[in-house]
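Heads up: the structure comes next, in structure tokens.
Rather than the whole complex, this shows some of its chains in their spots.
By written order: A and B. Residues from 1 in each chain.
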């Protein structure tokens, strides 16, 4: 018997392979799904079931692709919006045998209307569930978002309240296997720790400490969440079934000439922010490879033709993996070598870094043509903000930059300087040329003022 | 934060790397311990603590080696027999910080007197333990052996009874992380499933269903266990500290000539049993690579010079890994190519396979010079045996073969034919030449008589 977690970095997406007696099931597979087949077959397991906890909004589901590769059946909860084309609907109490395991469906709406959890029973040790795949209902230290139906937000929060009780009713002994870990866009309060049980969450998860339904609803409807535009595309693809990922997740290498003439909609520099800041190709934006999963879906629109700039071919490959998982497939190629580009005579742009002292000096100066622009999210902003700074969330900058004045000077800040550089890169590519970044940002500010 | 299980195949030994905040601990490391350092450093973790749940008897501990590589401290429970040279003694209630984790010592004697479990607390979510490293006290579906102190067997069974209660007192929500999974020589009743919690075990583990202390003791003292002779060596090494494993776990390749002249104490053919049976070099015994962890310690004595015969160089490597983990290091080399040896004129031996019908015929014939020799263990034998068969446990054959008569005919049997072939190989190498193996063995017998 095996139960293996397959983690998708960046998205902090957790999928699972569970097997017994020559059979296996996969829970919430991602798009590049050869890995499940490889693992299962290496263990002598035939994948017969694919369970989706809900229609994912943050990544392309691999369920229809994996089903085509293996002949397995996809199970999905009841969906009021219309059927998931590639799945059979499973209902509360349905039982699915995987060798000596039994997987039992629990309808747990709230995060989405079609959300299900799947409890794990061992028929040889059958007294109560040994674990439960909780999807986006219950995380370690947090619970699922309920902001996807703005008109019905109290209703879905209330549904989630009931669903969480239903999961808790499995008993303290049940290990929880959620669909996301810390770092996901699907919840900001998750614990760093990825292992827990119903019993431990019941005692420690802040959201499960709220006994009163109304208090819970109140808490949920007052949360701040952002919905990157690509969520719409994911929801559509995960209803009709997305296409297979390319076989080779490495972009075609490009020369500088090819990069210049490739006519990409966006040139994305995936190097680390400081490298981008010191020197980058004019017109390129910065999405450091590790920030692609969280931010590419804000800055890149469906179908846009992308060219990448990186420090190494490995970095290009990782970037393409991230992009493909959210259906941003139209990658014409990748270029490595920014300093060589400079040495070939290509003009370069840079964005200076400034420190706390300089920011303080400017704040005191109160020059009318200078703005300290804070790109953190609403929760961070609410916790503490620098007086005199202006706020636009980095993810929304792709639209709200139009409210800014290219003739003015801007210093970008976030919590550390990473997202600030991404934001500065966007502005740099859109005609702003009096930009700098507060390196250290809110962290440095706090350290200097504590 | 990470918690990763490192599984040693064959021994079914489970060790763990747990880390938080740049620090990490390893629980019960095995001898070839580069893997823990590699993993920890790749995750940005410095190994600061090594916890031993008890003095292992079935494998060489990597604790002193890993301590030397990393500067970490080894923690070990109080040992009445004298101190574990390389460890600091930890006592009930001691608390050890690993980033935001707290590891708390629970003295849990029974399997051994020095046995400890280590409970895991998350200081950010501190209400009750989130998990516990249970060592050889509590397994999934079974509890530890208590046969190591034959004079005090009721006493240690009683101690284990208390220790299990102590673990259960951590609460149903605690995930258990035992030192062994199914297939280990440290317990035969373990579940196939490797994930469980205190709560699930409390409800399902047969040994935890025995509420009465005396009944529990009775049950434990009546268990049948075997102690391979190498256990003594492991216990010694794990008191004083074993040496590092060789850097390259692949044996020196040998030609047929080198094999013939290498003067090995044992030539071990690690191919699958059927291949050995059809043709093998005279004098070689059979220990299929997957059976080395369980059986090499019976047939090979400390310090013996070993030569291996295999189907491939990969098989040689896996064999050496298994042997090194139990301190059978004196491997002069490995030879690949049994059919080529035959083609070079080397004489070969074979052991025929026979089926149920032939066994039945011989049983009816009741010939005085023929014996059906059952090499299964006492529990299996007790469950069901073929009338007229004789019993010697395969592990004990290395001594008890002397009671057999090389002038007689023997058919070896076990549950399937695997251990029977190992047993036949031992006899073949010791001058018996009227041997065959009942292919299918007890399994086939039952199928034919059900």
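By definition in this document, a contact is a pair of C-beta atoms (placed from the backbone, for glycine too) under 8 Å apart; a residue touches a chain by one contact, two chains touch by 3 or more.
What you see is a predicted model, and the numbers here were worked out from it, not measured in a lab.
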Practice problem: For this file, with 2 copies placed, note down how many copies the whole complex has. | Solution: 4
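Keep in mind that, in the parts below, only the chains that are shown with their structure count from here on.
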Practice problem: Quick one: report the Å distance separating chain A from chain B, using the average Cα coordinate of each chain. | Solution: 43
Quiz item: Mind pulling up the chain A residues that touch chain B in the complex?
Solution: 1-3, 20, 100, 122, 124-128, 130-131, 141, 171-175, 191-200, 202-205
